[in-house]
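Below you'll find the structure I mean.
Complex shown without one protein chain; remaining protein chains in place.
A, B, C, D and E are the chain letters, set down in written order, and residue numbers restart from 1 in every chain.
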Amino acid sequence: MISKKYFHAVLILLALTTFSITGAFAEEAPPVPAVQEAAPAPAAPASPAWDAKFAADTVWTLVTAFLVFFMNLGFAMVESGLCRSKNAVNILSKNVIVFCVTVVFFWFVGFGIMFSSGNSYFGTTGWMLFGADNSPATGDAYKGIFASLNWTGVPLYAKFIFQLVFAGTAATIVSGAVAERIKYFSFFVFSAAMAIVIYPVAGHWIWGGGWLATMKTPFLDFAGSTVVHSIGGWAALMGAILLGPRIGKYTKDGKVNAIPGHDMGMATLGMFVLWFGWFGFNPGSTMAADADAISRVAINTCIAGAVGGVAATFAAYLALGKPDLSMVLNGILAGLVAITAPCNWVTPVGSFIIGLIAGILVVYAVLFFDKIQVDDPVGALSVHLVNGVWGTLSLGLFAANVSGGITGLFYGGGIAQLIAQIKGVVAVGAYVVVVSLICWAIIKAVMGLRVGEEEEREGLDIGEHGMQAYPDFVGTTSTRGIA
Amino acid sequence: MISKKYFHAVLILLALTTFSITGAFAEEAPPVPAVQEAAPAPAAPASPAWDAKFAADTVWTLVTAFLVFFMNLGFAMVESGLCRSKNAVNILSKNVIVFCVTVVFFWFVGFGIMFSSGNSYFGTTGWMLFGADNSPATGDAYKGIFASLNWTGVPLYAKFIFQLVFAGTAATIVSGAVAERIKYFSFFVFSAAMAIVIYPVAGHWIWGGGWLATMKTPFLDFAGSTVVHSIGGWAALMGAILLGPRIGKYTKDGKVNAIPGHDMGMATLGMFVLWFGWFGFNPGSTMAADADAISRVAINTCIAGAVGGVAATFAAYLALGKPDLSMVLNGILAGLVAITAPCNWVTPVGSFIIGLIAGILVVYAVLFFDKIQVDDPVGALSVHLVNGVWGTLSLGLFAANVSGGITGLFYGGGIAQLIAQIKGVVAVGAYVVVVSLICWAIIKAVMGLRVGEEEEREGLDIGEHGMQAYPDFVGTTSTRGIA
Amino acid sequence: MISKKYFHAVLILLALTTFSITGAFAEEAPPVPAVQEAAPAPAAPASPAWDAKFAADTVWTLVTAFLVFFMNLGFAMVESGLCRSKNAVNILSKNVIVFCVTVVFFWFVGFGIMFSSGNSYFGTTGWMLFGADNSPATGDAYKGIFASLNWTGVPLYAKFIFQLVFAGTAATIVSGAVAERIKYFSFFVFSAAMAIVIYPVAGHWIWGGGWLATMKTPFLDFAGSTVVHSIGGWAALMGAILLGPRIGKYTKDGKVNAIPGHDMGMATLGMFVLWFGWFGFNPGSTMAADADAISRVAINTCIAGAVGGVAATFAAYLALGKPDLSMVLNGILAGLVAITAPCNWVTPVGSFIIGLIAGILVVYAVLFFDKIQVDDPVGALSVHLVNGVWGTLSLGLFAANVSGGITGLFYGGGIAQLIAQIKGVVAVGAYVVVVSLICWAIIKAVMGLRVGEEEEREGLDIGEHGMQAYPDFVGTTSTRGIA
Amino acid sequence: MKKIEAIIKPFKLDEVKDELNKVGVQGITVSEVKGFGRQKGHTELYRGAEYVVDFLPKVKLEIIVTDDVAEKVVQTIMNTAKTGRIGDGKIFVSNLEDAIRIRTGERGKDAI
Amino acid sequence: MKKIEAIIKPFKLDEVKDELNKVGVQGITVSEVKGFGRQKGHTELYRGAEYVVDFLPKVKLEIIVTDDVAEKVVQTIMNTAKTGRIGDGKIFVSNLEDAIRIRTGERGKDAI
Partner (left out) sequence: MKKIEAIIKPFKLDEVKDELNKVGVQGITVSEVKGFGRQKGHTELYRGAEYVVDFLPKVKLEIIVTDDVAEKVVQTIMNTAKTGRIGDGKIFVSNLEDAIRIRTGERGKDAI
């Protein structure tokens, strides 16, 4: 645990920032939208200016954003369920704080870096959403600094909240792979790094009008197999490697020991919540109530997830002898991750095959990471990294000319799109590996990464948080007269 | 556990099917919508073709479909919570796989049988959604093979996903009644049978333009008290009878032993999730953003559920001496099941009475099934079968001429509607009893239905899945150095 | 436990009421909407009368109402998780029944008192929604008895369900503060009192066109920091005081003993569900798909909650030495409660500061209530009462002229709004304290409030409900042959 | 007095309790234990990694009786808990010096 | 040395521990048990079916002491754990042959 001095310093800093901003209260105009005059906001209900499309698009974007937000619960439950009870408070705490931290820092800087106009590599303005913006205007009518998001006609705040919950997801993925051994406040700081520099920069390349989006054949990622899942996955991989495996996971003779999670009900609950949230994640990425697109994306998402589950059931049965529930859960999530990039451009048949391969892939990926002794307690790497990559590539194979003319190899579109996809996968992978390694290394040097051996044995809940998740044993608490 | 040979065979079959379809990739046009030219899909946002009604209807249909999907979690939690911890992994696994299996088979054949044009008894086309369809067009403008769904103006994919999650619900109901003794893979196969033949055929009669829907006074079931709940209930009844009661549930002298569930928090969570999902189930069955209808359905749903809970509280208190929480949960679900058929045609006062009776009915139904020694660990029969029937009939009594001129006995509409309802209940009951009995019997003959006695005693989690739900005892795992 | 006589009496009463209403079935016209002719309801889909705004507003209102409904689960889980396992069934039962009871009584009388036209203090008509109403008409076109809700153009049933789930929330707040010692049926009766008299009367003053809403500078509360949270909080405070602390909580020498909750996973789950639901609570309070407003409210809600979490993490770390997870959860909820009143009128920067203060406030409030020996097992007072007040006042400070010209002290709007806010806080506080005290006192006199000492020691689950939440110990049940 | 400790299979608990009750035993203390013995546990896989579950769930009964009924109690447990399959469990008998009933302060035989 | 086993009501645990501490006891081992005795359990209903909860939650204390303090320990437990109501529990005393402290290898009295 790092010393209190740090926190006092942080608090004072925070207070100062706050005051400097709030000191400017009375003078400043309400920060957003600055160019609002250009597009008069619909005022009272039933006013003639009320625009059906604008309203429908915003309702859709917000509702799906709420669903994506809810995925935080899914991650918290899957990860806690698949870890041991002695670390449950720690994992829950990480999942709670990672979103809170992301909100703060993605608002402060991340969103600006990712979506504001700047160069091909990162945005250079839009801190705290300050700056010119006249959305909901779109196309030529739009004037402002978030040009890369002017394709959707919803208010800036709606765009922001939708992107914000995505950023939160990327950071949460890391949590699972580093579970049961990382220091709480070190993870806290890494979450901030994710929201400030790792996620937004790579995201800018793809969704922010950066170089991958402006190649001759642009790299495509509809809802984030790469942007969210594999970015999270690469960062998680670096963390897991730097931390090393949990005590007792691998024996000197290379044997892999099982460390069963403590609550399969919790893990199953988490999976269902994630799947539910994915119906916001993928169909919501239209950021518009485009009936055809959202229906197509929804059904593709549903099929790939379901088939991933069936495939993992059989793969686990054949490879391991029994349909391991934790593998089935991973299989469904793998299907969902994989379909995330191509969901707008493939047919249900394509989704079926993409999900099928994802479900098989995830089972063998889990075995593989154990073989190379990268300890990933919840399968985050197998689900998000491996299938994030697979899903991104699959777009180049299965895109079926159902929207925007995107056609993959198997549908007669040639190899161009596939090559664009490979470029994107490699570029993002290289960037995230390097930068997250640097971030992890700095945190390790300054605060340390891993808890002490005794704390790890006794559980991080007592060591880091001074509490237990399930303290109900009659003799645990020594409080008089309470039984 | 059935031999691996089966699965290899299945996998190879699957692979072959897949290849035969994917082999046709490049040549074939994107399968759906085939007649799309007739109704140009709205292309880019803000295009003049953008249609507010089309968008609003689709958003509503999808959002409510997501809510219905979420009910899978509700079922998983209610059922696991009300069973013993040694079978928790098994029940969770069943609830996870049943939806995945339904997606695959309902897409392959079920949807075609249920909604495509064919004869009065089943549809004969539309496999894998292939075939002519120009939805969102409605009425005379619609041309295609899913004529029974042309009343709603949403894209085919939206119609499909909404119907798909309904099919999943029907199959899940079975899971609860056969819990704690059925073989995992036998249940797996029965789920497929539900999605292929049991649910879609009976469903075709009512929602697919079949004979019950085209009687002089058509049988009515707004959101599925019969189509979903009592179909699931009848199939579950047959399963529970064929399986016989759990070891120790009934003693030779006719005594009923209590077998308490292992986690009431889980069960309560499940109930709330189901209730939440029901706000998709019932109001979403308009498949259109029809403001009056969806408001009316929503409030009727809410009132019936709440009153069911209050009624069950008092019924349990009077009949059993204490307000048994598991009965209160069942009571709420009973109210929700009962209001599902009539929710669009009754007033809040009607809903109040329907829910009141449902809440009382469910308590006595639980006692009744125990008296006739049909062992239903979670009360699935009392909730879904008994109240599915009650709700369907109640429509003939309480329909209050609030929509479409449907008027029941108590509101001066005469006995015609009630008689139509009785016909439907009997016909569907007879069909499902016979067909599900045949399916169960075939599965029993081929794979066996029930786990061995020792496995049942030790718990299905170890026997069928090789894992425990809560394996966190310090001495359970014998992995070196891990504490 | 009160005698069965009571319940027989209640049941008979209920039956009589029911019959008297249902007896009038055939004669009476469908009760609502009575003036429907004035605004012909959109009949078949695609009819020319279909109105995009009407549909979008209703979809939005219903979807957000469902989210608010879902908060019932959140409360149930947070409260159970933070209490001991021996009282889990009791707390779950209370959370289940409180909503059911609210539905019944808020429909019977509460809604009429709160929103129907009447005097400045309470509405005097609209029982069971009977009475003239031609919504969706708005403004001058509206004719009916719920004039205070004619600003939104959705059907009466949609207005009602949205307000109903709010009423349910207020009642649920009480449950947490009186946990682990109150009699089940006494709480049941108090819930009814909340829905009948406490919540609707104070609510009428603010949202029903009563005197606080018609002051020169009207008291403002966008989504209910005061109307819902502090009303619930004041009622809870009275209950907690009258009940006294749990056995063993405070020792004679003034020492405070910790009584840890039994499941932090459950508590965390509950927090996420509440946050998710809050995205219905606040943005839905527009009761209209007003794109700008709902986006702004959503982002303000998100930021305040997140910052509340971060602030509580550091406050707990500084004050207590470790980032107590239960405090972090409370911190997020505190931020959400605080932003509820001002969410439509402040900027993200304002939300940041409001959340920051809320997160700090809640930690010290928990310590404070323990110091004055008011025992609140789950922190309901610190979250809902303290921050309900803070949030209501903050509106007078941070309102930033972003909507409707509302401007607070710090943004140059002078002190008028702040004074209005103070008036409202004091008036509502005084009213609820007095009336809830009377209600609690009557219940205490008639039925008793607190369970016996032995029952409290052994747990209310056995005493009040005859069951345990987790009865899975092998030797607990003495049922033959079941293992 | 004798202290009789019996390790049995969990699902036999109720039956054993009933039979002991019939032969006049008035008190039993039960705890959940895990047993390692000739009955081998199984090897399970979790996410592809093996683990041996060689501690099996058992129930331990502790019964204090006077010397004269000790043998009858042993026989009763033996007959009732027996399934004839490995892992049925063990009974251990040891000597007890004193017993006290907390409520009354009675000692020795009277306390049982 | 003596081994003292006491079965008491769970809510008395802290008090007993404190009192034992005062009379110099330095080590206690505690476990959760279920007790069957004169104190009858209750009959509960679950979904309409009866079940008898006749194993009640108790706490078992094991304390190893030298012979000389054994009686004092017994008395202390008796006085502190007593509520005078049925089900207060039992204390059993038996002989112990040897005790070893793992950390140091000390044996006998020194190990306690």
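The working rule: contacts are C-beta pairs under 8 Å (C-beta built on N, C-alpha and C of every residue); 3 or more make two chains touch, one makes a residue touch a chain.
Predicted model only: the values in this text are computed from it and were never measured.
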Hidden partner chain, touching residue among C:M215, C:A258, C:I415 or C:A430: C:A258
Missing-chain contacts mapped onto chain C: 256-260, 319-322, 324, 326-327, 363, 366-367, 370, 379
Residues of chain E (touch criterion as defined above) contacting the omitted chain: 3, 17, 26-31, 64, 94-103, 105, 111
For chain A, residues in touch with the removed chain: 457, 462, 466-467, 473, 475-479
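Basically, only the chains that are shown with their structure count from here on.
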Per Cα centroids, the chain farthest from chain B: E
Length of the line joining the C-alpha centres of chain C and chain D, rounded to whole Å: 52
Residue list for chain B, restricted to those that touch at least two other chains: 52, 56-57, 59, 63, 257-260, 263, 269, 321-322, 324, 326, 457, 466-467, 477, 479
Sequence positions of chain E contacting 2 or more other chains: 11, 32, 34, 44-46, 51, 54-55
